[in-house]
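Left out: one protein chain. Kept in place: all the others.
Up next, chain A:
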Amino acid sequence: MLTGNLLWVLIGAILLGVAAGLNGTFAFLQKQSLVGDAAAHAALPGIAIAYLVFQQKDLPILMLGAAITSALAVYMIQWIVGNSKLKADAAIGFVLSVFFGIGIVLLTIVNQSSAGNQSGLNDFIFGKAATMAKSDLVWLSSSALLIILMCLLFFKEWKLMIFDPVFAKGIGLPVERLRVLLTALTVLTIVTGIQAVGVILMAAMLIIPAAAARFWSNHLGIILVTSAFFGALSGALGTIISSFRTGLSTGPIIVLCAASLFLISYFFAPTRGFISKSLKKKAFKQRNVVKEAANHE
(Lines give C-alpha, C1' and ligand atoms only; values in the text may rest on other atoms or scores of the structure.)
Protein backbone atom coordinates (compact mmCIF):
# COMPACT_ATOMS: atom_id res chain seq x y z
CA MET A 1 0.00 0.00 0.00
CA LEU A 2 2.87 2.35 0.73
CA THR A 3 3.75 3.30 -2.80
CA GLY A 4 6.82 5.47 -3.38
CA ASN A 5 5.30 8.91 -3.13
CA LEU A 6 3.03 8.23 -0.18
CA LEU A 7 6.02 6.99 1.79
CA TRP A 8 7.79 10.27 1.10
CA VAL A 9 4.70 12.26 2.07
CA LEU A 10 4.49 10.28 5.27
CA ILE A 11 8.12 10.95 6.15
CA GLY A 12 7.61 14.66 5.41
CA ALA A 13 4.46 14.87 7.53
CA ILE A 14 6.12 13.10 10.47
CA LEU A 15 9.21 15.35 10.35
CA LEU A 16 6.98 18.41 10.06
CA GLY A 17 4.94 17.24 13.05
CA VAL A 18 8.07 16.76 15.15
CA ALA A 19 9.46 20.16 14.13
CA ALA A 20 6.19 21.96 14.83
CA GLY A 21 5.72 20.08 18.10
CA LEU A 22 9.16 21.11 19.38
CA ASN A 23 9.05 24.69 18.18
CA GLY A 24 5.41 25.10 19.19
CA THR A 25 6.20 24.12 22.77
CA PHE A 26 8.68 26.99 23.09
CA ALA A 27 6.20 29.41 21.51
CA PHE A 28 3.44 28.08 23.78
CA LEU A 29 5.53 28.60 26.92
CA GLN A 30 6.28 32.17 25.84
CA LYS A 31 2.52 32.73 25.39
CA GLN A 32 3.16 33.46 21.72
CA SER A 33 0.82 30.81 20.27
CA LEU A 34 -1.46 33.26 18.48
CA VAL A 35 1.47 35.17 17.02
CA GLY A 36 2.15 31.94 15.14
CA ASP A 37 -1.41 32.07 13.85
CA ALA A 38 -0.88 35.60 12.52
CA ALA A 39 2.46 34.64 10.96
CA ALA A 40 0.81 31.69 9.22
CA HIS A 41 -1.98 33.83 7.76
CA ALA A 42 0.58 36.42 6.70
CA ALA A 43 2.43 33.85 4.59
CA LEU A 44 -0.30 34.07 1.93
CA PRO A 45 0.59 37.49 0.46
CA GLY A 46 4.25 36.47 0.38
CA ILE A 47 3.46 33.38 -1.67
CA ALA A 48 1.40 35.41 -4.12
CA ILE A 49 4.05 38.14 -4.44
CA ALA A 50 6.81 35.58 -5.00
CA TYR A 51 4.73 33.99 -7.74
CA LEU A 52 3.93 37.34 -9.37
CA VAL A 53 7.57 38.41 -9.35
CA PHE A 54 9.25 35.19 -10.48
CA GLN A 55 6.37 33.64 -12.46
CA GLN A 56 7.19 30.15 -11.26
CA LYS A 57 6.07 27.96 -8.42
CA ASP A 58 9.29 26.38 -7.24
CA LEU A 59 8.80 25.76 -3.57
CA PRO A 60 12.02 27.45 -2.35
CA ILE A 61 11.04 30.73 -4.03
CA LEU A 62 7.50 30.66 -2.66
CA MET A 63 8.86 29.73 0.77
CA LEU A 64 11.19 32.71 0.68
CA GLY A 65 8.33 35.07 -0.14
CA ALA A 66 6.21 33.55 2.60
CA ALA A 67 9.04 33.87 5.11
CA ILE A 68 9.51 37.55 4.34
CA THR A 69 5.86 38.54 4.85
CA SER A 70 5.46 36.29 7.92
CA ALA A 71 8.49 37.83 9.55
CA LEU A 72 7.21 41.28 8.62
CA ALA A 73 3.88 40.49 10.28
CA VAL A 74 5.53 39.35 13.50
CA TYR A 75 7.72 42.45 13.49
CA MET A 76 4.68 44.66 12.88
CA ILE A 77 2.82 43.17 15.82
CA GLN A 78 5.76 43.97 18.09
CA TRP A 79 6.09 47.44 16.57
CA ILE A 80 2.42 48.26 17.15
CA VAL A 81 2.41 46.96 20.71
CA GLY A 82 5.65 48.77 21.48
CA ASN A 83 4.59 52.12 20.04
CA SER A 84 0.94 52.52 21.04
CA LYS A 85 -1.55 51.77 23.77
CA LEU A 86 -3.03 48.87 21.79
CA LYS A 87 -2.80 45.47 23.48
CA ALA A 88 -1.22 42.40 21.92
CA ASP A 89 -4.53 40.67 21.08
CA ALA A 90 -5.79 43.66 19.07
CA ALA A 91 -2.47 43.99 17.26
CA ILE A 92 -2.41 40.27 16.41
CA GLY A 93 -5.99 40.25 15.14
CA PHE A 94 -5.44 43.40 13.11
CA VAL A 95 -2.21 42.24 11.45
CA LEU A 96 -3.60 38.77 10.80
CA SER A 97 -6.74 39.90 9.03
CA VAL A 98 -5.15 42.71 7.03
CA PHE A 99 -2.28 40.56 5.77
CA PHE A 100 -4.69 37.78 4.86
CA GLY A 101 -6.93 40.29 3.07
CA ILE A 102 -3.98 41.55 1.05
CA GLY A 103 -3.12 37.92 0.32
CA ILE A 104 -6.60 37.32 -1.06
CA VAL A 105 -6.34 40.45 -3.22
CA LEU A 106 -3.03 39.25 -4.70
CA LEU A 107 -4.30 35.69 -5.10
CA THR A 108 -7.25 36.97 -7.11
CA ILE A 109 -4.82 38.83 -9.36
CA VAL A 110 -2.71 35.69 -9.79
CA ASN A 111 -5.77 33.62 -10.66
CA GLN A 112 -6.76 36.12 -13.34
CA SER A 113 -3.41 35.98 -15.12
CA SER A 114 -3.20 33.48 -17.96
CA ALA A 115 -1.02 30.85 -16.31
CA GLY A 116 -2.25 31.63 -12.83
CA ASN A 117 -5.22 29.34 -12.99
CA GLN A 118 -2.98 26.31 -13.02
CA SER A 119 -0.58 27.70 -10.47
CA GLY A 120 -2.24 25.76 -7.67
CA LEU A 121 -1.66 28.62 -5.27
CA ASN A 122 -5.17 28.09 -3.93
CA ASP A 123 -3.94 24.82 -2.43
CA PHE A 124 -1.89 26.87 -0.02
CA ILE A 125 -5.03 27.87 1.83
CA PHE A 126 -5.88 24.35 3.02
CA GLY A 127 -2.83 22.33 2.02
CA LYS A 128 -2.39 19.30 -0.18
CA ALA A 129 0.22 17.06 1.39
CA ALA A 130 -0.97 13.93 -0.40
CA THR A 131 -0.22 15.30 -3.86
CA MET A 132 3.06 17.07 -3.16
CA ALA A 133 5.91 16.50 -5.61
CA LYS A 134 8.97 14.61 -4.45
CA SER A 135 11.32 17.57 -4.88
CA ASP A 136 9.04 19.71 -2.69
CA LEU A 137 9.00 16.98 -0.08
CA VAL A 138 12.79 16.91 -0.01
CA TRP A 139 12.73 20.63 0.73
CA LEU A 140 10.10 20.16 3.41
CA SER A 141 12.01 17.34 5.09
CA SER A 142 15.38 19.05 5.12
CA SER A 143 13.87 22.27 6.45
CA ALA A 144 12.06 20.32 9.18
CA LEU A 145 15.29 18.51 10.08
CA LEU A 146 17.06 21.86 10.40
CA ILE A 147 14.36 23.10 12.79
CA ILE A 148 14.56 19.94 14.89
CA LEU A 149 18.33 20.25 15.08
CA MET A 150 18.17 23.90 16.11
CA CYS A 151 15.61 23.14 18.84
CA LEU A 152 17.89 20.46 20.28
CA LEU A 153 20.92 22.72 20.01
CA PHE A 154 19.36 25.68 21.80
CA PHE A 155 17.31 23.66 24.29
CA LYS A 156 19.23 24.80 27.37
CA GLU A 157 19.44 28.47 26.36
CA TRP A 158 15.76 28.76 25.50
CA LYS A 159 14.75 26.92 28.65
CA LEU A 160 16.63 29.48 30.70
CA MET A 161 15.34 32.40 28.61
CA ILE A 162 11.71 31.32 29.05
CA PHE A 163 11.71 30.49 32.73
CA ASP A 164 14.17 33.02 34.13
CA PRO A 165 15.04 35.77 31.64
CA VAL A 166 16.60 37.97 34.31
CA PHE A 167 19.02 35.26 35.40
CA ALA A 168 19.75 34.42 31.77
CA LYS A 169 20.70 38.01 31.14
CA GLY A 170 22.73 38.06 34.32
CA ILE A 171 24.98 35.20 33.25
CA GLY A 172 25.55 36.93 29.92
CA LEU A 173 23.19 35.14 27.53
CA PRO A 174 22.12 37.33 24.58
CA VAL A 175 18.42 37.05 25.53
CA GLU A 176 17.13 39.41 22.85
CA ARG A 177 18.98 37.56 20.10
CA LEU A 178 17.78 34.21 21.41
CA ARG A 179 14.22 35.51 21.30
CA VAL A 180 14.62 36.70 17.72
CA LEU A 181 16.09 33.33 16.78
CA LEU A 182 13.09 31.54 18.29
CA THR A 183 10.70 33.80 16.35
CA ALA A 184 12.68 33.23 13.16
CA LEU A 185 12.47 29.49 13.70
CA THR A 186 8.71 29.73 14.27
CA VAL A 187 8.39 31.53 10.95
CA LEU A 188 10.54 28.85 9.30
CA THR A 189 8.31 26.11 10.76
CA ILE A 190 5.22 27.81 9.40
CA VAL A 191 6.73 28.34 5.98
CA THR A 192 7.84 24.71 5.90
CA GLY A 193 4.37 23.45 6.66
CA ILE A 194 2.11 25.70 4.61
CA GLN A 195 2.15 23.69 1.42
CA ALA A 196 1.25 20.52 3.29
CA VAL A 197 -1.20 21.88 5.85
CA GLY A 198 -2.30 25.28 4.51
CA VAL A 199 -1.96 28.79 5.92
CA ILE A 200 -5.15 28.78 7.98
CA LEU A 201 -4.48 25.62 9.91
CA MET A 202 -0.69 25.68 10.12
CA ALA A 203 -0.94 27.50 13.44
CA ALA A 204 -2.81 24.51 14.84
CA MET A 205 0.28 22.34 14.27
CA LEU A 206 2.20 24.70 16.51
CA ILE A 207 -0.47 25.13 19.18
CA ILE A 208 -2.39 21.88 19.68
CA PRO A 209 0.40 19.30 20.23
CA ALA A 210 2.14 21.63 22.68
CA ALA A 211 -1.09 22.39 24.56
CA ALA A 212 -1.91 18.67 24.73
CA ALA A 213 1.58 17.74 25.91
CA ARG A 214 1.36 20.29 28.74
CA PHE A 215 -1.26 18.10 30.44
CA TRP A 216 1.12 15.17 30.79
CA SER A 217 4.05 16.65 32.63
CA ASN A 218 5.70 19.59 34.37
CA HIS A 219 9.16 18.87 32.96
CA LEU A 220 10.16 20.73 29.83
CA GLY A 221 12.06 17.76 28.43
CA ILE A 222 9.09 15.41 28.75
CA ILE A 223 6.68 18.03 27.38
CA LEU A 224 8.92 18.50 24.34
CA VAL A 225 9.14 14.78 23.62
CA THR A 226 5.39 14.29 24.11
CA SER A 227 4.58 17.30 21.92
CA ALA A 228 6.90 16.07 19.17
CA PHE A 229 5.32 12.62 19.40
CA PHE A 230 1.76 14.07 19.17
CA GLY A 231 2.82 16.21 16.21
CA ALA A 232 4.34 13.26 14.39
CA LEU A 233 1.37 11.00 15.13
CA SER A 234 -1.21 13.52 13.91
CA GLY A 235 0.89 14.29 10.84
CA ALA A 236 1.14 10.61 9.93
CA LEU A 237 -2.50 9.74 10.69
CA GLY A 238 -3.78 12.83 8.88
CA THR A 239 -1.79 12.10 5.76
CA ILE A 240 -2.89 8.47 5.63
CA ILE A 241 -6.57 9.24 6.19
CA SER A 242 -6.65 12.07 3.66
CA SER A 243 -5.01 9.85 1.03
CA PHE A 244 -7.98 7.44 1.20
CA ARG A 245 -10.35 9.80 -0.55
CA THR A 246 -9.72 12.35 -3.24
CA GLY A 247 -10.97 15.83 -2.48
CA LEU A 248 -10.07 15.72 1.19
CA SER A 249 -7.61 18.48 2.12
CA THR A 250 -4.81 17.29 4.36
CA GLY A 251 -4.77 20.28 6.70
CA PRO A 252 -8.16 19.83 8.36
CA ILE A 253 -7.62 16.07 8.84
CA ILE A 254 -4.23 16.55 10.49
CA VAL A 255 -5.72 19.19 12.77
CA LEU A 256 -8.61 16.91 13.72
CA CYS A 257 -6.17 14.11 14.58
CA ALA A 258 -4.24 16.54 16.76
CA ALA A 259 -7.51 17.73 18.34
CA SER A 260 -8.44 14.13 19.22
CA LEU A 261 -5.08 13.67 20.91
CA PHE A 262 -5.73 16.93 22.77
CA LEU A 263 -9.13 15.72 23.98
CA ILE A 264 -7.62 12.46 25.20
CA SER A 265 -4.93 14.42 27.05
CA TYR A 266 -7.44 16.88 28.49
CA PHE A 267 -9.57 14.14 29.99
CA PHE A 268 -7.26 11.24 30.73
CA ALA A 269 -3.85 12.71 31.55
CA PRO A 270 -2.69 11.73 35.04
CA THR A 271 -2.76 14.46 37.73
CA ARG A 272 -3.44 17.41 35.38
CA GLY A 273 -6.24 15.78 33.37
CA PHE A 274 -9.93 16.54 33.91
CA ILE A 275 -10.97 13.14 35.29
CA SER A 276 -8.07 12.82 37.65
CA LYS A 277 -8.68 16.37 38.89
CA SER A 278 -12.40 15.77 39.49
CA LEU A 279 -11.67 12.52 41.32
CA LYS A 280 -9.23 14.32 43.55
CA LYS A 281 -11.73 17.08 44.24
CA LYS A 282 -14.36 14.50 45.13
CA ALA A 283 -12.02 12.64 47.44
CA PHE A 284 -11.06 15.91 49.10
CA LYS A 285 -14.70 16.83 49.67
CA GLN A 286 -15.52 13.40 51.04
CA ARG A 287 -12.63 13.56 53.45
CA ASN A 288 -13.87 16.92 54.69
CA VAL A 289 -17.39 15.60 55.10
CA VAL A 290 -16.11 12.70 57.18
CA LYS A 291 -14.04 15.09 59.28
CA GLU A 292 -16.96 17.42 59.82
CA ALA A 293 -19.19 14.55 60.79
CA ALA A 294 -16.51 13.42 63.25
CA ASN A 295 -16.34 16.93 64.66
CA HIS A 296 -20.08 17.05 65.17
CA GLU A 297 -20.03 13.86 67.12
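Everything below uses one rule, namely that a contact is a pair of C-beta atoms (placed from the backbone, for glycine too) under 8 Å apart; a residue touches a chain by one contact, two chains touch by 3 or more; residues count from 1.
We take it that contacts and distances are computed from a predicted model.
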Out of "Glutamyl-tRNA(Gln) amidotransferase subunit A", "Metal ABC transporter permease", "Leucine-binding protein domain-containing protein" or "RsbRD N-terminal domain-containing protein", the chain not pictured bears the UniProt name "Metal ABC transporter permease"
Hey, which of A:21, A:103 or A:235 is the one touching the hidden chain?
A:103
Among the options A:211, A:225 or A:240, which residue touches the chain absent from this view?
A:211
Could you pull out which residues of chain A are in touch with the chain that's been left out?
28, 31-34, 37, 80, 83-87, 89-94, 96-105, 107-109, 112, 122, 125-126, 200-201, 203-204, 207-208, 210-211, 214-215, 247-249, 251-253, 255-256, 258-259, 262, 266, 272, 274, 277
